[in-house]
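Just passing along the structure, written as structure tokens.
The complex is shown incomplete by one protein chain, all other protein chains being positioned as in the whole.
Then we have chain A:
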Amino acid sequence: MLTDREPAVEQPAGPKRKRPAFHLNRQGRAAHIFLIPWQLGFLLITAVPLFASLYLAFTDYDILNPPEWSGLENFRRMVHDDQFWASVKVTLVYVVVSVPLQLGFALLLALVLDRGLSGLAFYRSAFYLPSLLGTSVAIAILWREIFGDAGLINKGLAVIGIDGESWLQNPRTALATLIILNVWTFGSPMVIFLAGLRQIPDELYEAAKVDGAGVWRQFTHVTVPLLTPIIFFNLILQTIGAFQTFTQAHIISGGTGGPANSTLFYTLYVYQQGFVAFDMGYASALAWVLMAVIGLVTALHFVASKYWVFYGDN
């Protein structure tokens, strides 16, 4: 192509000097054509729906009749809504338990795989595969059967003489199965950890060894501090993801969030109110609460990160 043969350095910004106004206008006009899809999308798919849902959050709306302004009624209703509180509890327990466990596994395995172990590509693929499939309906179906009455887990427990009851029909264990499913998908944060570990220069470990640091001190004084930005990145990503868990909860409970609301994830409750009960006003209010909570939690993470995340440049 022409561009390859002619290095731009020889004529630096030649035409630009001749007709700068035209040049800029032309770019501006072109930009507006390039951005037509984005502008339409932002307007119709994001901005208008965002304000519409904020408005609907203060109305009573069943889709068939026009929305009726109800002020703070939807929010008042939440306070007395047992299912709402159940879904909050389920979601918070899930986030608080499964995210640290998942990241812990991810970091542990990344450390084991890092540096000089043969077969890295194989292990990485094997651990990553569940992440790739984890949110699919198919895997949720598999989980139903594994933890069901006559499932693999109870068969395994029977071998060692434990008579397991159905994990999914017991309100005390149903959520645990979903937590296990999320931990099982530790491969994707692990891959990010591996990429981060590779960035840590060997010299630092050498220097630490020279200073007499053992494996543990190398880990706490070199690996962890230099990895904190990656830990933070994974933490934010997985936390936001965990708040929005839906498919697994829907399939495993058959869309009910049962038994006894023990798998009633917040997003599942929003779905039930909006698209099963067609209580679109209440569902919008619920969605806004979710957004506020995710925003708040993310902001708190950022504030807290000042105290524990170490960036090389400060």
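Throughout what follows, a contact is a pair of C-beta atoms (placed from the backbone, for glycine too) under 8 Å apart; a residue touches a chain by one contact, two chains touch by 3 or more; residues count from 1.
Heads up, the rule we're going with is that contacts and distances are computed from a predicted model.
K.L.:
What name does the UniProt record list for the absent chain among "Ferredoxin-like protein", "YCII-related domain-containing protein", "Indolepyruvate oxidoreductase subunit IorA" or "Multiple sugar transport system permease protein"?
P.N.:
"Multiple sugar transport system permease protein"
K.L.:
Can you tell me which of A:Lys89, A:Arg124 or A:His221 touches the chain that was removed from the display?
P.N.:
Going through A:Lys89, A:Arg124 or A:His221 one by one, A:Arg124 is the residue touching the chain not shown.
K.L.:
Using the document's definition of touch, tell me which of A:Ser70, A:Ser188, A:Thr223 or A:Ser305 contacts the absent chain.
P.N.:
Going through A:Ser70, A:Ser188, A:Thr223 or A:Ser305 one by one, A:Ser188 is the residue touching the chain not shown.
K.L.:
If I consider the whole complex, including the chain that's not displayed, which of A:Gly164, A:Pro225 or A:Gly241 touches that chain?
P.N.:
A:Gly241
K.L.:
Given the contact definition stated above, which residue among A:Arg26, A:Arg76, A:Arg172 or A:Arg217 touches the chain not shown here?
P.N.:
A:Arg26
K.L.:
Across the whole complex, list the residues on chain A that are touched by the chain not included here.
P.N.:
1-3, 6-9, 11, 13-15, 24, 26-28, 30-32, 34-35, 37-38, 40-42, 44-46, 48-50, 52-53, 56, 63, 109, 112-113, 117-119, 123-133, 135-139, 141-146, 150-152, 155-156, 184-185, 188, 191-192, 194-195, 206, 209-210, 233-234, 237, 240-241, 243-244, 246-247, 250-251, 254, 267, 270-271, 274-275, 280, 283-284, 287-288, 290-291, 294-295, 298
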